[in-house]
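Of the protein chains in this complex, one is absent; all others appear in place.
Chain lettering (A and B) follows the sequence in which the chains are written, and residue indices restart at 1 in each chain.
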Amino acid sequence: MIGIFYLLVFPGFLFLSAFGLAAEFLDRKLYARLQNRIGPPWFQPLADFIKLASKEEIIPDEANPTIFKLMPVLAITATVTSFFYIPSWSQKALFSFSGDLIVVLYLLTIPTLSFFLGGWYSTSLYSKIGAVRALTQLFAYEVPLLMSLLAPALLADTWSLSEMAVFYSVHPWYLLFNLLGFAISMIALLGKLEKVPFDIPEAETEIVAGTFTEYSGRLLGLFRLGIDIEAVVGASLLAAIYMPFGLGIGPVLGFPLFLLKVTAIIAMLSLSRTIFARLRIDQMVRFCWKYLAPLAFLQLLISLTMKGFLVR
Amino acid sequence: MIRPGKMLKQVLNSIFKRPATTKYPLVKKAMPDRFRGKILFHPELCTGCKLCMRDCPSNAITITKVGDKKFQCEIDLGKCIYCAQCVDSCMKKALEATKEYELAVLNKDKLKVKYDAETGEISTG
Partner (left out) sequence: MHKVVIPIGPQHPALKEPESFSVTLSGERIMKFSARLGYNHRGIEKACEERTYIQDVYLTERICGICSHAHSTCFVQAVEELASLDVPKRALYIRTVVSELERIHSHLLWLGVAGHEVGFDTLLMYSWRDREAVMDILAMLTGNRVNYGINTIGGVRRDISTDQAKQILKAMDTLEERTKYYIQIATQESTLIQRLSGVGVLSHKDALKLGAVGPTGRASGVDRDVRRDDPYAAYGELDFKVITDNHNDVYGRTLVRMGELLEAYKIIRQALEKMPEGPITIKAPRKIPAGEAISRYEAPRGEDVHYVKSNGTEKPERVKVRAPTLANIQTVAKMLEDRQLADLPIVIAAIDPCFSCTDRMTSIKRAGEKRKVLAWEDLRAYSIKWYCEHGIDFTMLNRKMARKF
């Protein structure tokens, strides 16, 4: 019974949806203010969702209807599930076991897969190109992201997110060895969330809307909600791995601290959206493999050497 | 020096400046003096030469005689292109360009504006 409450209300679907919509408002308002404009009012993302949910769903004749309708649900499910393993406002996540870091990382690649499948089975030319671009981008940013997220785990000598949080609460100064990994994973997170400069799969001026070209109505609303939740979950994963301070001060003070950390990360993502232009797919792949991957490798080396010296 | 993120300083400064956009229709902008909005007709100055009708690029203005030296004017706001050529062509200065620009209506018949020959009052439809 309590499991249903966790799943649906807190910290499950309802809480994450509300938080995702609030994060989208923050992102759009900050984006507008940085561009010297006024920006949308606070209820805009909710109004957009309600408007989309009330419109007609049009499924193309040649598309596969089962997969077409399944993909948005799959994206939301995967991201909501992965949130349960991330220690957000206490040292122990809701459910934890040894190796849950790897499970969370795998669960977070499922949304990208759902973009690819949804676009491919839409059979429209623009969505096929967008789907292929989403996969190509996955091959570029995934390796640096994984390497930089695993480096702190190496230092803590465990594969469980909750045990990592306990380790870093005991030795808070070891955070400083992970700063390079923080920078790399912020850049790679831009690729995962498909934000400028890496929003190539959804380039509006080149391929209309990429994967989402044929989606309309309730399904498009669910897809956009899935993207918002993915942003929040990705930000909280980064906060849990790289900013694990203050996790032991109890739930009353820990919850606002968690909100603050996620807000800071989303603000930095908004800032990067404002000051960069969009890259081409070949430029992005070259950038990730030429600069990001070696730097992530360097971070791994730092973690290994520090582990040799310190944890003795 | 070529580096990414060159606009960072200006972009961060914008948070502290007033926004460049306004919340229309709560805040309206004042038009300059020479603005060419809706055309106003003064019937007491009109002599019925119909030069304005000849020069109008879209045939939007019609002057009809309703009595001795009394002329009424009908302007179709939907056809008018607000070029004010009729204002320039009129040698008695009977036409004037106002600054009114919020002329949208829900019923197209309301776009045909008639100026009465005696009082210059406006009626629509």
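In this text, contacts are C-beta pairs under 8 Å (C-beta built on N, C-alpha and C of every residue); 3 or more make two chains touch, one makes a residue touch a chain.
Keep in mind that what you see is a predicted model, and the values were worked out from it rather than measured.
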Seminar exercise, completed: Among A:A53, A:I67, A:V166 or A:L279, contact with the omitted chain is made only by A:L279
Problem set entry | Residue ranges of chain A at the interface with the undisplayed chain | 34-37, 125-126, 128-129, 196-197, 199-200, 203-208, 274-283
For this session: With the missing chain put back, which residues of chain B would touch it? List them for me.
Result: 1-7, 10-11, 20, 31-36, 54-57, 81-85, 88, 97
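Basically, only the chains that are shown with their structure count from here on.
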Exercise. How many angstrom between the C-alpha centroids of chain B and chain A?
Worked result: 52
Problem set entry | chain A-facing residues of chain B, complex | 4-8, 11-12, 14-15, 17, 19-21, 23
Problem set entry | Sites on chain A touched by chain B in the complex | 33-38, 271-272, 274-276
